[in-house]
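Step one of this worksheet: look at the structure below.
Showing just some of the chains, left in place.
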Amino acid sequence: MDLFGVLGLDKLSHGLANLSMFPYFDMAHYTVSIMALREQPGALAVSRVSPLACWFSSMLYCFGGAVLSGIMLAEPPVAPLTNSTSVLLASIIWYVVFYCPMDLVYSYAALLPLRLVLSGMKEVTRTWKVLGGVTQAHNKYKDSLLVMIAIGWARGAGGGLISNFEQLVRGVWKPETNELLKMSYPTKITLIGAVLFALQQTHYLPVQKHHLMLIYTVFIVVNKSRMMLMGSSTSPFATIELVIYKTLFSDSSAYAALTSEVRKGCLDNGRTNTTTAVTKESEVSHAPVSPVKGSLTAKEESENTETTNCKKTD
Amino acid sequence: MDLFGVLGLDKLSHGLANLSMFPYFDMAHYTVSIMALREQPGALAVSRVSPLACWFSSMLYCFGGAVLSGIMLAEPPVAPLTNSTSVLLASIIWYVVFYCPMDLVYSYAALLPLRLVLSGMKEVTRTWKVLGGVTQAHNKYKDSLLVMIAIGWARGAGGGLISNFEQLVRGVWKPETNELLKMSYPTKITLIGAVLFALQQTHYLPVQKHHLMLIYTVFIVVNKSRMMLMGSSTSPFATIELVIYKTLFSDSSAYAALTSEVRKGCLDNGRTNTTTAVTKESEVSHAPVSPVKGSLTAKEESENTETTNCKKTD
């Protein structure tokens, strides 16, 4: 990557890699996380009814990644509590966000310019968390790419991945949705980061660590800012996702490519099974599957049409 | 067990004990497990909406036992991911079962003769998994029969035991039922296997390990095939279960044996409590307790009748 040398970014990337997250970036992370919790429906009521449940929920928002990756590696999930300074900092922020007289802290932090800066700083911590997870898994399981990706992802997007159980603390239970069924943008970008850092760690990706840190950090900060400023929630990967989805998980092309002859014969063979499958799928439409928006809905709809066509030809 | 020598089965049992599960038996296990997932209501829809949730669910079906026994022994639940070959194999099978053009793979694998062979092979892996769990627990806790049974059971029937949480991945939540409330046949047979292997390991059962492996394997394979061919879902242990239940957990005999004199006196003593208990039981009838079929319903009904009688005499 001589490009970095040419552009004079080498020094910048080294500087970034040596940046300390404590205390300013951590504080931004705690503030944005706890504000996100406060904006959940029902969270304010819970904060009045049970400050303890609210505090515990906030800690899961702030340290969810460490808790989840701890459980996955059979390390004590209480470990984050041992870092008294961080817990104290997060608790103070929790207190002022929820209980500050006249809501001064929340009101000001929620103003767009300040929130933009805080969110940008929070995104920077993501790089560190993902990298921390990947490195931790690499130390324990030398050559397992999958474990490195899983732990990096869990560390970086833990709060989202355990959201079902975090909600349970607040007395809310939404089994019909989770981050695996319908990934949010932060979960997605963290997964991509985990894959990139895991590939870098195993030298499949020929790039230096601090260069990758710079590229990834700039990308997530810029992208987050763009999304906040434009109020858009469309993922920058929508097109790639659609292509991958169409190629791998949709068999429409396969259907089209084959002559109706072959198709019919095959359907005759598996008639009973296909019918069962179709029945199941229609049954399912009433099941509490998460509502899917945007591109995926389109895909699903096109697929339903396909199924219907299939039934008709059948 | 000289019987084995006489029948010339000693060599056969040694041969079986040295059989390698990888790759063919493992493949059969993955195929049958993922096909079972595909046949769950809603699973096909999830596979279209979120391939990742579907993949994660499939992995829990394939490696649920290892994950559960890992958690129970405080070993990393991500450990199964370190075996890249197995995960790759399971992922390929997941892909072709769910997304193969025109559903070729599923259609053919679901044909009875092929499914029979695959299911038989899957049952063989059960022996290895139960034994693996029992041995693992034996290495860690020398003399604890209960832990050995628990780990052997978890390893062999993990997918079933964690089904509530596997379903949650797919956005389905059925708290009113679980494998402890209403055990399925595979869970039952695995529990029996875990007890037998644990007793063998602690030398309470005077039989050699490879002999027990042969007996247990033949029993589960034959029984599974019988059940598939006859389309019967009645457990071969129904009679034994009923006897144990009647002896231990039903107090009808005790009621009958006692004269009404003693009974009345006792009821007078405990009147308040009995009434409370009855009220609770009737309250409960509206609670989401799993619907119980067959012999247990009969038992329950007979018991309700008993309670009613008891109320009348009271």
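All chains are identified by letter, namely A and B, in their written order; residue positions are counted from 1 within each chain.
Following the convention adopted for this analysis, a contact is a pair of C-beta atoms (placed from the backbone, for glycine too) under 8 Å apart; a residue touches a chain by one contact, two chains touch by 3 or more.
These numbers come from a predicted model, not from an experiment.
Colleague: Full complex copy number, with 2 in place?
Modeller: The number of copies making up the whole complex is 3.
Simple rule for what comes next: only the chains that are shown with their structure count from here on.
Colleague: Determine the centre-to-centre distance between chain A and chain B, using the mean Cα coordinates as centres, and give it in whole Å.
Modeller: Centre separation, chain A to chain B: 34 Å.
Colleague: Which residues of chain B touch chain A in the complex?
Modeller: 39, 41-53, 56, 70, 74-78, 81-82, 84, 87, 95, 99-104, 106-108, 110, 168-173
Colleague: Which residues of chain A touch chain B in the complex?
Modeller: Touch list, chain A to chain B: 71-74, 140-141, 144-147, 150-151, 164, 173, 175-178, 180-183, 245, 248-251, 254-255, 258, 263, 266-267, 269-270, 273-274, 276-277, 280-281, 283-285, 287-290, 292, 296, 299-300, 303.
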